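Structure first, commentary second.
Heads up, one of the protein chains got dropped from this complex, but the rest are sitting where they should.
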Amino acid sequence: MKRIAAAALVNGLLTAGAVLTLMPFLWMISASLMPTGEASAIPPRFLPSHVTTEHYRVLLTRLALGRHVVVSLGLAGTITVLGLAVNVMAGYAFGKLPFAGKERIFQVLLAALVIPAQVSMLPLFLMLKALGLVNTFAGVVIPGLASVFGIFLIRQHAREIPDSILDAARVDGASELTIFRTIALRLLTPILVTLALFSFMGAWNDFLWPLVVLTDDRLYTLPVALANLVGEHVQETELMMAGSVVTVLPVVLLFVALQRYYVAGLTAGGVKG
Amino acid sequence: MLPERSRAGWVLVAPALAAIGLFFAVPVLAALALSFTDFDIYALADLDRLRVVGLANYQRLLHDPRFWIALRNTSYFVFVGGPLSVAVSLGAALTLDARTARWKPFFRTVFVLPVVTTLVAVAVVWRYLYHPRVGLLNHVLGWVGVPPVDWLGDPRFAMPAIIVLAIWKNFGFNTLIFLAGLQAIPPRLFEAARLDGAGAWQTFRAVTLPMLAPTFVLVAVLTLAGYFQLFAEPYVMTQGGPGSSTLSVVLLMYEQGFRWWNLGYAAAVAFVLFAIIVAFTGLDRLARRFAAPRQPAVAQHGPGERS
Partner (left out) sequence: MAAAAIAVHGCHRGGDRDDLVLWAMGSEGDAAAQLVREFERANPALHVRVQTLPWSAAHEKILTAFVGDSMPDAFQAGNTWLPELRELGAIDAIDARLDASATLDRADFFPGVLDTNVIEGVTWGLPWYVDTRLLFYRRDLLERAGVAEVPATWDAWRDAMTLLAEHPATADGHAILLPMREWEVPVILALGNRAELLRDHDRFGNFRSPPVRAAFAWYLDLFTRGLAPRASASTSGNLYQDFARGAFAYYVTGPWNLGELAKRLPAELAESWDTAPMPAARAGEPGLSLAGVRAWWCRRRARKDDAWRLIEFLAAPERQSALTRLTGDLPASRSAWTRSGLADAPRTRAFYAQLQSLRATPKIPEWEQIATSIARHAESMIRGEETLDAGLADLDADVDQILAKRRWLLDRANAVTPAPVGSDAPSASTAEPHAP
């Protein structure tokens, strides 16, 4: 009897938590399907009187949000692929290869994590200006490539690769770079997926930097375009909600599909020594 | 053999170090240099109008009421919002970890969903939830007789509203870390406690809490460091208002920097915040030595919290 009560309590709490967590999403979806004006009705409505996809049509046609979906996909994809390459190489080297000053450098990198990213933004902007990269996609991509978190994550996993495997390859005469390409990368694949997922989500959701760097509205990423839209159409609640759904949907789907890798990343980066 | 490995090591870290050096270290040093000048819109037009002012920006900062307001608001967010957020995460993790819990993967997914979503987008939704007249929140509170609150328009409620949003957005992340910590506790300890005849509460106090301490310290430090950098939530929700009730230190820095181009002053704000965070990470080291030998991790820049 006590056990049943405990189970009821636990699952009741979880259900309540889930409802509270999901509520904003559910309302967002519901409001995005309401006829114009209904989301501001008094008393508030939970469900549309009739479902309309009008706002999504407006977004994709008149406001051409599709373009920004493509831009965001492209940019997040590029950052993911290039960043993965840079961080995996470094992470593996820090984990597995002896080189002078390795530990010292790694500690400096870790210490750099406490510097708020915004500190570097102002001079970075001036630097990119000097390089002619303001208002270009490269200006968005380049500063986001190397990530201390990514290097750390890979390093933790690289250290678990048994030396014996690497040494066997060395005895066979394989060069270090070949070993990295053929053996290490294969063994690190699961954590690569994790890092790719983190990078993609981070890049997709990033707002401030693209907002500052991109002035041409054709280059806007989806969050920047959405913020612009909010500024111009603030009275059109339903349209805003549709825009939010479009912005949030890709990362949510990606997360639901790959969440096991996401969890793996946190477990690895978070708790293991 | 060794020289080749060492050379390969350098080759492999070179791109990352170059990128970090060029696009992080150099700008940070440049920001430090800027903080000793009065670089502003006049200097931007003509470098002849730039003055090296020594510590004047830092002195001005100490006498700037808005800086103190920002620091007070940020502290409010860190020391009220932070513990609340950790408590919610811990509660969620313990509940999820309970043996009687069902559909665990589903609940876990739901809890992490807000973490991965775009803040700009969910902020649009929350602004309507918080709306004093047509918002869902006041409507629901009305059922239990709470009079309408102007969540984002009343200086007393704006920061609590930001805290609630931040907790909703972030708690899933720490929940996952706590879950991992809970699952790493060897089952034999629970077994031993059971054999000793310990009840649920006693087991929790004697086994779960101490074993969870390192994770707890880790989560607390990450949350502290992250929450000090409060920016995106007030930027998209309130722009620091009403009044200055949600002005954070980073928001003040952004405003001075990218709105007015007072780069010298903005850089000084940034470095003072940096010093504050370092002071707290110093505390973190103490706590770490105190709490556990395990190495803490660095997930704070991980899950898309760049903005």
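Every chain is named by a letter (A and B) in the order it is written, and numbering of its residues begins at 1.
Assume a contact is a pair of C-beta atoms (placed from the backbone, for glycine too) under 8 Å apart; a residue touches a chain by one contact, two chains touch by 3 or more.
A quick note: this is a predicted structure, and the numbers were derived from the prediction, not measured.
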{"item": "Among the chains presented, those that the missing one touches", "value": "A, B"}
{"item": "Residue among A:T80, A:Q156, A:N205 or A:T247 touching the omitted chain", "value": "A:T80"}
{"item": "Contacting the left-out chain in the complete assembly, out of B:P15, B:G91, B:P132 or B:P160", "value": "B:P132"}
{"item": "Chain B residues touching the omitted chain (full complex)", "value": "38, 40-42, 44-45, 49, 51, 60, 65, 130-134, 150-153, 155, 238-239, 241-244, 258-261"}
{"item": "Interface with the undisplayed chain - residues on chain A", "value": "40, 70-71, 73-78, 80-82, 125-126, 128-129, 132, 134-138, 141, 212-213, 215-219, 227-228, 230-232, 235"}
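Everything below uses one rule, namely that only the chains that are shown with their structure count from here on.
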{"item": "List of chain B residues in touch with chain A within their complex", "value": "1-2, 4-13, 15-17, 19-20, 23-28, 30-31, 34, 92, 95-96, 98, 100-103, 106-114, 116-122, 124-126, 128-129, 133-136, 139, 168, 172-173, 176-177, 180-181, 184, 214-215, 218, 225, 228-229, 231-232, 235-236, 250, 253-254, 257-258, 263, 266-267, 270-271, 273-274, 277-278, 281, 294-295, 297-307"}
{"item": "List of chain A residues in touch with chain B within their complex", "value": "3, 6-7, 10-11, 13-14, 17-18, 20-25, 27-28, 31, 39-44, 46, 85-87, 89-90, 92-94, 97-100, 102, 105, 109-110, 112-124, 126-127, 142-149, 151-153, 170, 175-177, 180, 198, 201-209, 212, 222-223, 226-227, 230, 237, 240-241, 243-245, 247-248, 251-252, 254-256, 259, 262-263, 265-267, 269-273"}
